[in-house]
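All protein chains but one are shown in place.
This part shows chain A:
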Amino acid sequence: MSYQIPKFRHPELPVNDLGYTKADYEGSISTLCAGCGHDSISGAIVKACHELSIEPHKIAKMSGIGCSSKSPTYFLGKSHGFNSVHGRMPSVVTGAAMANRDLIYLGVSGDGDTASIGMGQFAHVARRNLNMVYIVMNNGCYGLTKGQDSATADEGSVSKKGDANVFSAIDLCSTALQMGATFVARSFSGDKEQLVPLIKAAISHRGFALIDVVSPCVTFNNNAGSTKSYEFVREHAEATGTVDFVPMQKEITTDYAPGSSHEVTLHDGSSIHLYKMSEDLDPFDRTSALMNMEKHRTAGDILTGLIYMDKDSRDLHDVLETSRRPLNTLDAEDLCPGNQMLKNINASLR
């Protein structure tokens, strides 16, 4: 059964620069459990894309398999979508991006999809610095198969069944950093104020942008003792700072005192203002970012916000020196060397 959102909308909904209302960025009604963190993330994606005035059809939304991977149905209904196979979304996005570098690639995945079956592809898409946004809806458990621990479940975290997880957790942000990702952020599905600008910045970043979003599973992992429950995350989240995203369309006129904020201009002309809360945080230094994450993890906290960004990122197309013109627009005239070359080759083979 598939649900459609009713078409009726208030006639005076605010429009963005393209004249689109927020409704133009929505998808079908969610079939996830009421209160699912993933729906909040879908909402944040809708808000970010609306505010950025992106043409919805210029986004390709891609996913693997699982609760999180179902969510692209619930946002950006006018975009092409692709539910691929379990854990293998990164390779499909890589191919798609090779074919057409002009679209925005938004990959959505879960912790099972990314940290288990898809761990290899996740690592490699990060190291290739593919120009994409990779959002992990991370709830530390397998919702669709009724609550088994995933590889991101913290050691000692208690499942709904009452068992404590005996294995250490895979930290996706640390992994991505070590693999060479050029934009790494973590957020909480319950913190839209933080998540929306992070998504905007990730879209404007050229290269691989990971946002690991702790997104509690209300049905199977929101119990006492779980480190991915709403209650636990609200108590233990510590932000790197607050992030302001300023789209390129707007003149940047604000004036911040030096030392209290960072301003970073992204490749499309947008900029990010990052207000640091802690002086020892340097989001432009990979080693410092790793150390900070580890420090908070050891203390039992979850460090959220923009953790690392490479201001001089070169994406896969830059590295491969691919044509500026999307490869899918080339035709026989551009691609086929013609019969004369074959004649020469034949002559060399006699």
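The criterion applied here is as follows: a residue touches a chain if its C-beta (ideal position, glycine included) is under 8 Å from a C-beta of that chain, and two chains touch if they have at least 3 such contacts; residues count from 1.
Heads up, the rule we're going with is that contacts and distances are computed from a predicted model.
Enquirer: Of the candidate names "2-oxoacid:acceptor oxidoreductase subunit alpha", "Molybdopterin-binding protein", "Heterodisulfide reductase subunit C" or "Aspartyl/glutamyl-tRNA(Asn/Gln) amidotransferase subunit B", which one corresponds to the UniProt protein name of the undepicted chain?
Expert: The record for the missing subunit names the protein "2-oxoacid:acceptor oxidoreductase subunit alpha".
Enquirer: Which candidate, A:9, A:58, A:234 or A:314, sits in contact with the chain we can't see?
Expert: A:58
Enquirer: If I consider the whole complex, including the chain that's not displayed, which of A:78, A:160 or A:297 touches that chain?
Expert: Looking across A:78, A:160 or A:297, the contact with the absent chain belongs to A:78.
Enquirer: Touching the absent chain in the whole complex: find that residue among A:145, A:168, A:287 or A:323.
Expert: Going through A:145, A:168, A:287 or A:323 one by one, A:323 is the residue touching the chain not shown.
Enquirer: Suppose we count only contacts with the excluded chain; which residues of chain A make the list?
Expert: On the side of chain A, residues 1-2, 55-58, 60, 62, 72-73, 77-85, 88, 90-100, 102-103, 120-121, 123-124, 128, 320-324, 327-328, 330-332, 334-339, 341-343, 345-346, 349-350 touch the unshown chain.
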